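Of the protein chains in this complex, one is absent; all others appear in place.
Each chain gets a letter, A and B, in the order it is written, and its residues are counted from 1.
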Amino acid sequence: MPAEIYLNVAISGLLTGLVYGLMALGLSVIFGVVRVVNFAHGEMMTIAMYLAVALFASFKLDPLLMLLPIAGVLFLLGYAMQNWLITPFINRPEHAQFMLLIAVAIIMVNGLLIVFGPDAQNVQTSYSFDSFAIGPLIIDATKVYAGLAAIVVAAALFAFFKFSLTGKAIRACADNYTGALVVGLDVRRLYALTFGLGAACVGAAGAILVLIIDVTPPLGPAFTLLAFIIVIVGGLGSMPGALLGGVLIGVTEALAGLLFTPSAKSMFAFAILVLVLLFRPEGIMGKRAS
Amino acid sequence: MMGRLTQGVPRRILIALAVLLAVLLLAPWVANDYVLTVLILILYFAYTGQAWNIMMGFAGQLSLGHALYVGLGAYTTAALYVHFGVSPWLGLPVAIVIAAMAGAFIGYLAFRFGVTGVYFAILTIAFCEFARIGFDHFRWVSGSSGFFLPVANYTRNDLWNLRGSPAMFYYVMLALTVVAFLICHWLLRSRIGYFWQAIREDEMAAKTLGIDTFRYKMIAVVISASMTSVAGMFFAFYYNNLFPEQVFHISRSIELILGPIIGGIGTLFGPIIGAIVLTGLAESIFELLSALGWTPPGARQVFYGVCLLIVVMLLPDGIWPPLARKLGLDKSRDKTER
Partner (left out) sequence: MAALLEVANVSKNFSGLRAVSDVTFAVPRGVIFAVIGPNGAGKTTLFNMIAGVFRPNAGTIVFDGERIDGEPPEQVCRRGIGRTFQLVRPFSGLSVEDNVMVGALHRRHDVTAARAHARDVLARLDLFDKREQPAGSLTLPDRKRLEVARALATDPKLLLLDEVMAGLRPTETDRMVDILTRINRESGLTILLIEHVMRAVMSLASRVLVLHHGAAIAEGTPQAVVRDPAVVESYLGAEAL
């Protein structure tokens, strides 16, 4: 095979990987602050994807334009989940939290199944078949827009945590829970806000991803797993790590699909996960756990 | 042996258990096929729940990939039967060894490299996914197109080859569940059971009391994996078809651990109560929705999820611990506190 094909596939994987990274960023933010593993993460993304599909089918609204409203809806969902469902579970053992979120995930997957049915759905925009030719490379326009959108949303989130007062307060909560309580931060509200932000991330990622991938209800659990892999590979709690992990997994999957059979794609993602768990458990960009 | 087994157990509990066992033994004579199927399902989940509970409930190691051991047991016994005509009971030791080795391998990697908690759970998922993809391409057992056991109309039950009526499968599963219960009961009250619980509660403190925690965690994984693989044999010969996509799917692993968590993790009766409640719940939701004539795909699971949510929120320790307190059993040696 000529080298351009590899490069084409790798770039396509990289752009998709940026969207994966944005999705994983949501999981990382939630875990980094609230210390709860969101086992319904992929399911929340499929909700966003179906929202985008429905808006497009009914009103011809482009998912990229709907990115903010969809992220907003998911923010509210995340805020509500944290505030009413998860708060009582904050100090419960891991398996209890797992159980709670599995129940939520089951409800989400099957709720979508009732509303939208089992068939794959997608969005065909006017630019679905456009592409950019750069030298010998041909890159899907859709994927370029998707990758750019993911970078913009991620950058906005970075800026929020770095510069805004609320973002700083949330980071303080993550670093020192007791300290945050002592200085009078409203931890419960900040946690809900964080969960909302994580959900907004995954909502934005869903709105973008629907341009690239067909959506079906059972996609949820698969994406939950993928988000875990990315976050652990990149480094739990590290925001750049999530993006980097997303890109790494995106490129690996794309190349593995080309070199081997597409069905073996996730095997390579899991192989990377196992290697990272064994030899660099803190992840590529993570700090050594205490 | 019997004396040691029943020592310290209140008499009324022994009587209740005896009555329950008698009812279960007589059930096939009165129950119709549907009820029998539901009972088999309950016993199946009670069995696998107990096997998983050894690892998580007793020794504190959260596995979310137990479908791996079910699948290895199922594929090993089924392949030996289909290709060589080996009785599942003779194939079973082979299956157990394979599952135990898989468990030992994962355990060794995790415990030697210090992979714990959520990370350990995700590692177990990863290996289950490896198996799923691997079996998808495993020609000898027909890969992703599915592996089938020959089905015919059997004039009589062939226990040796596990071919026969639901009643036979029922008794097999009942026997397995009872044996698993006795094993768990014995393990929990033995030296190893105390060491496991110490590790579950605080691994560092367990070490300073001289416990070789690596060794005991390994034993927990190996026993749990071995027992789970036996359920795999049942699965293969009861359902007669195996698809990697279904057998090794993460939802298999999850449905297997819901029972013990809902019932009460780390307790002896929790996995059994959990299996009864969850299977009963799923079936009654199905019946209810059918009666109402509203049966779109997914409806059943949504109600199931809602019920699950309510149970988790209302009973943080699961069903058994508060029930045990109500029955005045909290001083029994059944470790209910978590």
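To be clear about the criterion, a contact is a pair of C-beta atoms (placed from the backbone, for glycine too) under 8 Å apart; a residue touches a chain by one contact, two chains touch by 3 or more.
Quantities reported herein were computed from a predicted structural model and do not represent experimental measurements.
Asks: So which of the visible chains would the left-out chain be touching?
Replies: When the full complex is considered, the omitted chain touches B.
Asks: Who touches the missing chain here, B:N32, B:T155 or B:T208?
Replies: Of the candidates B:N32, B:T155 or B:T208, B:T208 is in touch with the missing chain.
Asks: Among B:F113, B:F138 or B:Y194, which residue is in touch with the absent chain?
Replies: B:Y194
Asks: In the complete complex, which positions of chain B touch the hidden chain?
Replies: These residues of chain B touch the chain that is not shown: 189-191, 194-195, 197-198, 200-202, 204-213, 266, 331, 335, 337-338.
Everything that follows uses one rule, which is that only the chains that are shown with their structure count from here on.
Asks: So in the complex, which bits of chain A are touching chain B?
Replies: So the residues of chain A in touch with chain B come to 37, 85, 88, 92-96, 98-100, 102-107, 109-114, 117-118, 217, 221, 225, 228-229, 232, 261, 263-264, 266-267, 270-271, 273-274, 277-279, 281.
Asks: Can you tell me which positions in chain B touch chain A when the two form their complex?
Replies: 56, 62, 64, 109, 113-115, 117-119, 121-123, 125-127, 129-130, 133-134, 136-137, 144, 250-251, 254, 258, 261-262, 265, 296-302, 304-306, 308-309, 312-313, 316, 338
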